[in-house]
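Quick one: structure below, then a few questions.
Apart from one protein chain that is not included, each protein chain of the complex appears where it belongs.
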Amino acid sequence: MLIYLIRRLIFVLPIALAVGVVCFSLVHIAPGDPLVSILPPDAPQTLVEQMRKSYGFDQPMPVQFGIWLGKVVTGDLGTSIATSRPVAGEIGKAVGNTLLLAMVATLIGFFFGCLFGFVAGYFRDSVIDRIAVTVSILGVSVPHYWLGMVLVICFSVLLPWLPATGAGPGSSADWRWDWEHMRHLILPAITMSVIPMGIITRTVRALVGDILSQEFVDALRAKGLTDGGIFRHVVKNAAPTALAVMGLQLGYLLGGSILIETVFSWPGTGFLLNSAIFQRDLPLLQGTILVLAMFFVAVNLVVDVVQTALDPRIKRG
Amino acid sequence: MSAPSAAAVAAPESSAQTTPPLLSVRGLVKHFPITGGILGRKVGTVQAVDGVDFDIAKGETLGVVGESGCGKSTTARLVMHLIQPDAGDLRVEGRTIGLNLTLRELRRGVQMVFQDSFASLNPRLTIQDSIAFGPKVYGTPEREALARAHDLLEKVGLDPMSFGRRYPHELSGGQRQRVNIARALALQPKLLLLDEAVSALDKSVEAQVLNLLVDLKAQFDLTYMFISHDLNVVQYMSDRVMVMYLGRVAEIGPVEIIYGGARHPYTRALLSAMPSMDPAKRTMEAPLAGDPPNPIDPPSGCRFHTRCPFAEVVCSTRVPDLLRQPETAQHAVACHMADASSGHSRAGSGT
Partner (left out) sequence: MSNVSAADVATQAAALAGNTQGYWSGVIRKLARDKVAMTCLGIILLLIAAAILAPWLGLADPYRGAIARRLRGICWLDGTLDCAAVSTPWGPHIYWLGGDEQGRDMLARLIHGGRLSLFIGLLPVLNAFVIGSLLGIVAGYRGGTVNTMIMRTIDVFYAFPSVLLAIAISGALGAGILNSIVSLTIVFIPPIARVAESVTTQVRSLDFVDAARASGAGAFTIIRVHVLNNVLGPIFVFATSLISVSMILASGLSFLGLGTKPPEPEWGLMLNTLRTAIYQQPLVAALPGAMIFMVSICFNLLSDGLRSAMDVRT
């Protein structure tokens, strides 16, 4: 297991490096001179040259990448053009909010997805099964930003129960676990949970169906095992895959939350990305994407390791 | 692991050296690397074929037998250059591949029929298109290629009008294998490699296809390399038989000698396991025990020594050469017991 862990960690390095290359090139695929957004359009040529040198843009590409990488590794993600503050600090707060939203959404999605999936798989081809399948298709087909709007319309506009935007009363950005704050979490978290719920329902339904149709379940029944015992076996066999899917979904939500955060004005990374894009704040854009992608890589790694640890069928070669 | 030296090679036909043999193979080697470990390093090699020499004369049938994994199929694929050999010299009618024989010419003269009749036909093509594909590659016009396909379907006993436009899944196993034979014949090859071509068929169907092969051989003046693990079938089909063990030739010779007076203990053990209807043919040889050793780490010296009842020190230290036997030049054995100079206590005794 230890060797597997080391091996897996070594494999992550080139991927992380490649992610760095992609993030680094983001600034360079952007049309126009990256300095244009910093400097006034009538800046004298000497100033442009001076800035170019101070940003290192006069160096050849690989050198620029090396310098950039060196800074990133030490936690320096550059300076935001719009706010002139370090990017790392801006992202830090936002990541917490996004993580909170994504984790709560994943948990909701996992819980209901397992529930629906298990019942549907157990009672294959019943009415419940058909309902669960329909719900899961709706879940993966719905444009979640629109679903967010619909929920706001239903529960904030037509029935004024829950707040439509923000992450707390007033403009408070600091999260606390009290009702005032949690009220703000309900709608975005439910909206976000729909996709993982659909996918986990599908996965668990297929898993449970497969496991129940296997011969060893008949053998267990023949041995006189109760339904409770069989349930335990099914859970034990389905858990690694279901958990893995959940982990991956968490990763996707971390990166895909921008649309939902925009709908609910949730002060997370998505919100940050949105403002970075519209103010052409490329360092902020680059830094946020990098942090989110690294989270995704890390989540994938954890999922792999946990799944390997849980599932005896996967060889730790 | 030293390949048998070229000098010691028994080329049964070379005595009657007026025309070169249709196919001549010398020192054929293929090792497949096995990767593993943290960074996918090469951790070993499967010595699938390790220095194989043989000739096939025009018009004969060379049977190839051996346990699964002995390199029979790999040898056939190497001859077709479907797999690139690591080393070895391949000549067709005296012309060397890569020297004065192109890959295209080789593949025109040598064709192959595979074991899995279903996997060897494209499921999305009608069988007449499958048969006509080869000729079209060589520039035959569409219409002519289809005409040839129909002609060949008839030759292999399938009505072209009702079968030509069918898809492989609409045919039985025996019919599919007939199609595969027709496809192989479409390029008018001189040599046909039959890689377990009938092994997957039902016994009754197998017999029909074997008879078809015998008919076609006479009709088209063909030469066969007939690979099978079925010793009875090989006996029925072959003029000469090559016995392979773990990527090497153990014994090669005329069918009567191999089935009647084999000298290699492996050949004899293999034949003793052969079912026979004739109680008089019962052999007293000890049957083979256990599985063949792992080809990743083959035994030193004679590869059979781990299972050989007569193994001595020399067997595990020196690789036996494939030596022509003094009695019949056509017969060659790679066993220290058949080599008077080997130092084996039973050497030259004739057992």
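Residue numbering begins at 1 within each chain, and the chains themselves are lettered A and B in the order written.
By our rule, a contact is a pair of C-beta atoms (placed from the backbone, for glycine too) under 8 Å apart; a residue touches a chain by one contact, two chains touch by 3 or more.
If you're wondering where the values come from, they're calculated on a predicted model, not measured in any experiment.
Enquirer: Of B:Val205, B:Met274, B:Ala329 or B:Ala347, which residue touches the hidden chain?
Expert: B:Val205
Enquirer: Pick from A:Leu100, A:Ala132, A:Val208 or A:Ala276: which residue touches the chain that isn't shown?
Expert: Within the whole complex, the residue contacting the unshown chain is A:Ala276.
Enquirer: May I ask which residue of A:Leu107, A:Leu259 or A:Val306 touches the chain that does not appear here?
Expert: Reading the full complex, the residue touching the unseen chain is A:Leu259.
Enquirer: Out of B:Glu67, B:Asp116 or B:Asp230, which is the one that touches the chain we can't see?
Expert: In the full complex, the listed residue that touches the missing chain is B:Asp116.
Enquirer: Even though one chain is hidden, which residues of chain B still touch it in the full complex?
Expert: The list for chain B reads 77, 80, 82, 103-104, 107-108, 110-112, 114-116, 119-126, 130, 133-134, 137-138, 154-157, 159, 162-163, 165-167, 169-172, 174-175, 180, 183-184, 187, 204-205, 207-208, 211-212, 215.
Enquirer: What does the interface between chain A and the hidden chain look like in terms of residue numbers?
Expert: 15-16, 18-19, 21-23, 26-27, 29-31, 137-138, 140-147, 149-150, 152-153, 157-158, 251-252, 254-256, 258-259, 262-263, 273-274, 276-278, 280, 282, 285, 289, 292-293, 296-297, 300
The definition used in the following text is that only the chains that are shown with their structure count from here on.
Enquirer: Rounded to a whole Å, what is the gap between the Cα centroids of chain A and chain B?
Expert: That gives a centre separation of 57 Å.
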